[in-house]
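What follows is a single structure, and I will ask about it in a moment.
Note that one protein chain of the assembly has been removed; the remaining protein chains are unaltered in position.
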């Protein structure tokens, strides 16, 4: 049960709480089912190392495999570019949050509002607050976190887990897009 | 899962949450293990009818079988007396709560501080608040609720359940004291 | 009137009569001959001036905290989990935090009343000048502002004086709120002391507001025979355009009523109100009608009877504007505190505003000029009434039956209902065409609307309940006595003795909001019980309405059955929320007028007097608001116990004595300096009671005071024992704690009680001249 407690102890949610993602395949299915998913990647992408590889490198693999649009926050765009990956867009975390609560926003490509917003690698409390903003003010948007920290304000969240499990989950997800299922 | 949500939606607790009592035997064991249990009975005792019998009558059966000290709140003492049962004491709900947080209080019989405080039949929110007071200010006291409404602030609580299940639970508990186990 | 040093300087000074240049005027002290009462020790107390007194009370009545949340989320170091003693990132623990929440609530309450008073006083000064004199009861009331005199040492005579008093209050509110900043107060008892100070300030703020409005608007002036006001939806003449005012601030309503009168329309429209605005309207205009308390706001709007909705401040549901849109009723927001996002039309021509509202070009407007509110409200009401035809949004019985079938029995409505009402069962019945269970909910529903918000299939549950209860709702016609304002000095003179000696067994003040656990009838029942027992029963606010909402066997409402004077068996509605200081004031005046204690800036002594001698108890059976918290706090600070109904537990902190700890109950005998144990009298300062039965027993007991004569005590005990036996089915178990000598025992019970006393090892003790203040001891022990 502990694994589905909020990572930061005080980040409890009330009546609407995240469904735990019990295995990476569930997340993959959610992404595949979404018409317009985006993936918001925060500054911990270069701060978290899982099994000797940086989070950002897992994300690049996943993004390439899944073709999900990546929005880099903070200065992460530089880190992506450095690694030869061009994210679909970059803006501050608050800017992407603020656009997502606007139902008239047509997405970063102007082709329609995202129907699934994924988050990974923001400071836990910031990610939590943005997810709360979306839960309250974009009730039709599904949200999902790809961290190893449970986020009760998301619609779907991976449970708290070790970096090792996290690495596995991300790797499995990537593989499922690369022709797996 | 729903059955272990707080009954009143907004009564969420934070890090310290009740263990659900999965079957009445667990509650019986807790009581038997306690050296000085008390049972606080609130005004819903005569408002709740389960399977055609009032809650207070179940409580009297249970109290007689278990010899647990009953503290009647509000005007419940009259209702007990009317039914020929003399509760160990009576006082307002706040008074018993306030005594329970005082570690120097020696119990209603002056023989020592209770080590298990059970509650049943108070208005949900009042019971919840008193349990919260005890959780915060009497951290060594175990608390348990015998309602059919989940109380996250207790140490142990029955999950939300129908009056039928509730009646069964109370009946089973009583039977276990009457020589069952 | 003594003020702090005042310095006035001006290079050029223009007055009506003269132009003065380079005036410099330094005033050390203003002394007003007409009030020769010497200044007491604590005029204009700072936030810590009365801390010693507070600590005396807080040591006797220790806080019992029941946190509503395990977290603190007040700053960005947090949220912090404070469970069971953990300290937050600023070092705070849960006791500190719990008391901080109390301080914040009381500060909001005090700010609200003070801000309300500020608005009224500034407005009246603008209209009538600073010199306009105050008059709350003519020759009948000499001590016109007991609370203000007591707390500030000021004797206000004009509107301008009230300005000064409010300046004091605002300074205090600012300091108090400031103490709630992260990294300020570090001790829960000091937070509590500050909350008590907020209560004192709050009482002053309220008194100022009521003094001003009584004086200028010519409300009933300490009048025991203030008119009976029609109350209930059934009293509304549906053929007329209906203007409905909700809130607390009567100023915009005065604009409406004045406009109606000036244009001879006062019999052509209905002006009705909810919450305290309703009460104050009726003090201004005896044909204004009272609809009911805060819990009836949705009820009234959805019933469609309202043609124009005028919203001022406090206790106005924030969805009133949305609800009004549903019934096509234009809205006028009339307070800076509640602008509702509407465009400010204060400076626009009336014709334009009227047109925009009538044509529904805009759903509502903000108008901050009360006269303009008056004209717009009346003219719009006249125009929209024929168009609206009292259109309601209640479903038909057929619709209910049909829609109830879509109920999923998910229980979310019940789980969201503050009353835990069994709505799902009522839906089952309704689906089968049986509306009775829904009808039964009508009486217990507090009209909060949370059930509807929770329902996944969007059933308009509250509207279903209203429809089911429509018959009662629309037929309701009762009476509330218009708020009388202060108690007359002469009433104090004759009742003061019996109160202090205990022969009038107590004063019950039923005040506050309508967040009742099972509807308003409890308030009526309790008030009637004690009026019949010849207690003095005082009411205010929503409780005053509920007290008048039921009838006796003869068809009389409470206000018809009992006299409106301050005497044994009287039932007095003092008025709205801001009239509460007349209740505190009555207690203070007992000390001052009857017992001749100096009042001015003499807080401790008077509070000590009241606490030990005046058997008054507040009952806020449905208190819900921050204002109710600060009102209660003002009473605590005077040593007057307050009871709240079950929802009051959500104030999260009680102030409770321990009858089982004898050391809690010692006072000095002022005559000798001896320490005397006087028993748990009163037992608690703030306490939640669970049922009306418990409330009655507690009220009787809490009226007992150390100073009771044996005769008074025996009367009080006989009520206590009688109510206890009736409700608890047996003798009180603590009777021995209240018997000082056998003379205290009601004669008819001598034998029975003697046995109990013997069994308890009771010993006779003395009746002291009780005080908690060492300095009041007249003869020090050698």
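We just call them A, B and C in the order they show up, numbering each chain from 1.
As a working rule, a contact is a pair of C-beta atoms (placed from the backbone, for glycine too) under 8 Å apart; a residue touches a chain by one contact, two chains touch by 3 or more.
None of the values given here were measured: they were computed from a predicted structure.
Enquirer: Among the chains present in the display, which ones are touched by the chain that isn't there?
Expert: The chain that is not shown touches these displayed chains: A, B, C.
Enquirer: Among C:182, C:235, C:477 or C:598, single out the residue that touches the unshown chain.
Expert: C:182
Enquirer: From the list C:330, C:395, C:418 or C:732, pick the residue that touches the absent chain.
Expert: C:418
Enquirer: Any idea which of C:143, C:320 or C:593 touches the chain not displayed?
Expert: Checking the options C:143, C:320 or C:593, the one contacting the hidden chain is C:320.
Enquirer: Can you list where subunit A touches the absent chain?
Expert: The list for subunit A reads 7-10, 13-16, 42-43, 73-75, 77-79, 81-82, 90, 92-95, 97-99, 101-102, 105, 122-126, 129-130, 132-133, 135-137, 139.
Enquirer: Residue by residue, what part of subunit B touches the chain that was omitted?
Expert: Residues 9-12 of subunit B touch the chain absent from view.
Enquirer: Provide the residue numbers of subunit C that touch the chain removed from this figure.
Expert: That gives, for subunit C, the contact residues 5-16, 25-34, 46-48, 51-52, 68-69, 71, 73-81, 86-93, 96, 104-105, 107-109, 111-112, 114-116, 118-119, 125, 130-131, 158, 160, 166-167, 169-171, 173-175, 177-187, 189-190, 193, 247, 294, 313-322, 336-341, 344, 368, 416, 418, 446, 448-450, 453-454, 515, 623-627, 647-651.
Operating definition for what follows: only the chains that are shown with their structure count from here on.
Enquirer: Need the CA-centroid distance for the pair subunit A / subunit C, whole Å please.
Expert: Distance between chain centres, rounded to whole Å: 51 Å.
Enquirer: Any idea how many Å lie between the Cα centroids of subunit A and subunit B?
Expert: Measuring from centre to centre gives 44 Å for this pair.
Enquirer: Please tell me the distance, in whole Å, between the geometric centres of subunit B and subunit C computed from their C-alpha atoms.
Expert: 34
Enquirer: Touching two or more other chains, which residues of subunit B qualify?
Expert: Residues 9-10, 14-15.
Enquirer: Return the residues of subunit C touching two or more other chains; collapse runs of consecutive numbers into ranges.
Expert: 71, 81, in rising order.
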